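What you see is the complex with one protein chain gone and the rest in place.
Let's turn to subunit A:
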Amino acid sequence: MIEILDLHKSFGALEVLRGINVKLEHGKVLVIIGPSGSGKTTLLRCFNLLEVPDRGSIELGGMKLSFTDSKTISQHNVVSFRKKTGMVFQSYNLFPHMTVLGNVMEGQITVQKRSKEDARKRALVLLEKVGLVDKAASYPHQLSGGQQQRVAIARAMAVEPEVLLFDEPTSALDPELVGEVLKVIKQLATEGMTMVIVTHEMKFAADVADTMILMEYGHILEEGTPDDVLKHPKSKRAQQFLNRLSGEED
């Protein structure tokens, strides 16, 4: 289970998160939507401490970290907390000097201290899952964006995280490549992978989400099932945002 309580984060004078509360059961999918600048990516990056919150607390897989202005979290705690998470980035961020197989093995060998043989086996299983076993020996630059992102998913899965974090995983992709990546994420959802996804793909979001959050100006504006949030939003601002979105889609 993941529980976030009263999370605050500022960049200088700009308050990006203003008291966020999130609860997510194991095996569920949380989708975060909202206009750009709403703080959704920052919130996601707080899940694995790429951004360290100013105040509040995060609990994940039996480890709870509390943040205060006065005390910094030790590097050791940051790293052991991160090991419970995996992340997929908008711009893939594969390691360009390693092969596809190397990318998926790296975390297992360096972080989890698995033997090369075990790491290779697991990497191949995961590459099979994302449909890229035949690309194992290729380097990232030889792949399409969609393929790179699928490798990135396999890399994130390889370290057996309790939760997978997706930061706009299809935003950098050509439209015809979006589908193959969403398909992989959907399949993970049906297999019971706990995931937090920031996305602009509304149809996909409605499809895959158990819970949905709509953020604006660092607040949670709407929260509930996709149906609650997308079809029956309570606040006016949420309605405006959703109208603007559906306007774009027409």
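Everything below uses one rule, namely that a residue touches a chain if its C-beta (ideal position, glycine included) is under 8 Å from a C-beta of that chain, and two chains touch if they have at least 3 such contacts; residues count from 1.
We adopt the following convention: contacts and distances are computed from a predicted model.
The subunit not displayed here is recorded in UniProt as "Cysteine ABC transporter permease", chosen from "Cysteine ABC transporter permease", "carbamoyl-phosphate synthase (ammonia)", "Glycolate oxidase" or "L-lactate dehydrogenase complex protein LldG". Within the full complex, the residue among A:H8, A:K40 or A:K83 touching the omitted chain is A:K83. The chain not displayed touches subunit A at residues 48, 50, 75, 79, 82-83, 85-87, 89, 91, 93-98, 106-107, 110-112, 139, 141-142, 155-156, 158-159, 165.
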